[in-house]
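Structure, as structure tokens:
The complex appears here minus one protein chain, its other protein chains still in place.
Which chain is which? They are A, B and C, in the order written, and residues in each are numbered from 1.
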């Protein structure tokens, strides 16, 4: 094995990245080394690439970023027990401390001392990545590499929908990013009986239609509150899945929610949101669930079940593939005012 | 309006029924009078018809039996507020007292003083039936009469599946009666990712296949424990839905259940069942849910949502229609050793 | 029986009230007439008395207000089934429509067409009040009238604490109004293992101490975030009960909440609250429960159980009794800058 690899590095504070030769990581006793087959771009990666305010506060260059991937295990640490060389794996990107209250009580996804792959430590926009055994997800070998790579964001959507108990219910999904689209697909698979998707990017709204929601609302053209009121005969929806992070979507969601309904918040607003606690929450008697990451590892089993069963096909969302070295082209597509891509995968 | 109607009466203790002329009931202040359009036959009706031990203990002839139906409201009592003449309705057949702890805490379906339509009081195997307003379910007028009639047993299946949280899970359904078949259909619609149906009547197993379970096991030909073990790679299923009432199915279900799984019991065994509490329950760490009736009225909304959305089509299960007066023919089919019917509906 | 009674009326828009002679109400067929023994003052009544912005928008004078009471049934409507003359009763003040989705699914407390006693229709600051049978709560005859009267606000606290699952958990209660104090008492009775009460009124903080929280924080003197951080060794509390409606308390509550914790919102802020969705909710992975009213009627059974068992004694919170005609004096106490009262009851 050679000792260096190609990798995409945020070399210094500021926009842009550099393609570098980096040493192939050496797995510690509890880690495995993975040859990356496919990696995919998350919204977080766009923030890091663009070097927005959040990135400037959180990221410490130089660092290889990227956290969604699939690959093959090529080396294992001395204490690794459940993963073997040759296994196909993806990774849970929340690396838990293992000792805090959350980690000891089935809540590793909100570990108090969590480190995030490609955010707090070197990630997977590279030919190789080292990850702790505990975060390894063994994939079925029949799972295509690109599908396997997007399991991480798909898992966000699975966690969100799964917590929200949508079967037999009316559901409105706000947000047309890949995770929002996945949420629509999963809500359909999980038996939402009235499914309404709200977004604003024409290309993505077309993608969403492939998952057959009952209604698609382009919020630049129609008021979702009015539309949902009409669709639900004045009742509102049982469940709102807020996947956009847009302040307006939050308010529309609260307004569209039925009394006694569930509001599940996944999208991250860029600033504070002014909430009318009385009207938007209390008198609604709502339950609000805030979702972060994926349940470790219930969500991953559910992801595997869903993909393995064929109930959801994520392929239509994966619209583009670039060589890893062409990451700038991929980022340009995702930074366009009118986005004409779903999920973009990169091949190292 | 004439004052008499045709009705099927259990006239005296013992097998069989009589077609009679009975007075059309007069609704009390809180009742509505329904012209029955279609009524359907439940397993309970077969017990009453055959006059088995349960029926002999419970039923007090003379009585018009039957409890599943759809029809049109032709008269309302003086205090009725939410139902109008001309409404299409079905009925929740558990008539609650309204004053007990259960009724006052959202558990009317297990009312301590419940009366059951067609069991404890005159039912719907007739041209007209009077029911309390509270038990009226207003149907969408586009809902066909036969589909509307089977909502009551369909609701049993909806309640069972809904409580069991099957989305993204592996599920084994035991039982091939209409409610078992419905349960398979609903579990599929609600996102069970691995769905196994177990039964023993060839005709019904063929019906089940229309709802596309992943596996159908004829328990007269294969050991469901072994089959499920193999299908689930030794893990067992996350959820067992016991819809048969067969002792053997209960034991197979416990054996097939994954540690930490949910066992939902709907079928009613004819006698006591010997359970190995330690092996079958405790060491499994299982949760057992006993299901009776339909949640009033959450289940009915869910039924309407499911049927209205088209996610489940109950029509394939409705295999035969007879005139009400030909009930003997219908009963003969359901009493056959090899049953060649799904749900049978009767037209008054 | 005479035909008129003394009553406190909001006669016209604006501050203050008038003691009037009003006709004794005649119960309709589903109502009962209650001779009021004791009535108590809620914060809502203070708003109506003072005629603040909320009251000006909501209340339509002339109207008898007041909604907390206990009394004896003196007359019943023709259709009343479960309540008899001579019964001791209090009332659930949310009068449900009985026909909406919420009412039909065990959520009457958030009925879409709810009417509130003493807000939307004549209330109980009077010698007699007529209430629908469904809202009657039959009290044990051993229950003192004043204790029975405060069951309604006590029920708010019971509902809040009960939904929040505090047993074995660390709990911070924000708010020192009577309902906040009750919440402390109930959380203690329900097994909160670390119980922290936060408030700002010295008189009320003294009342709270009678219920033995582990820590009492006067937020005018200490930073509750720092205090709770120290008390919980940096973990935060498992459960926050927000009973104050103060914006600051909401932010303190979010900050003090453990990752994965439950934030239960009962207090009603007077305006919008700026929430950092990411930091205060999403990364916390919190569950937020918005509480309105009392679960009908689970909460009332629980209230009866708690008071009947002696696990909570509400008497220390009832600090003053006035004749109904002296309501101005009571209101003056509750409008004081430094409030020197807990719950005030009035005797008609």
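Keep this in mind: a contact is a pair of C-beta atoms (placed from the backbone, for glycine too) under 8 Å apart; a residue touches a chain by one contact, two chains touch by 3 or more.
Quantities reported herein were computed from a predicted structural model and do not represent experimental measurements.
In the complete assembly, the contact with the undisplayed chain comes from A:82, out of A:58, A:82, A:141 or A:340. The chain omitted from view is touched by exactly one of A:29, A:212, A:274 or A:335, namely A:29.
Within the whole complex, the absent chain has one touching residue among B:20, B:165 or B:288, and that is B:288.
Contact with the chain that does not appear here is found for just one residue of C:85, C:167, C:222 or C:336, C:167.
Not every partner is drawn; the one left out touches subunit C at residues 158, 162, 165-170, 186, 189-191, 193-194, 214, 302, 305-306, 308-309, 311.
In the full complex, subunit A contacts the hidden chain through residues 29, 79, 81-82, 98-99, 101, 104-106, 296-298, 301.
Touching residues on subunit B toward the chain that is not drawn are 101-102, 105, 107, 109-110, 112, 235, 245, 250, 258-260, 265-266, 268-269, 272-278, 281-293.
Criterion: only the chains that are shown with their structure count from here on.
The centroid of the Cα atoms in subunit A and the matching centroid in subunit B are 41 Å apart. Subunit B and subunit C have Cα centroids lying 42 Å from one another.
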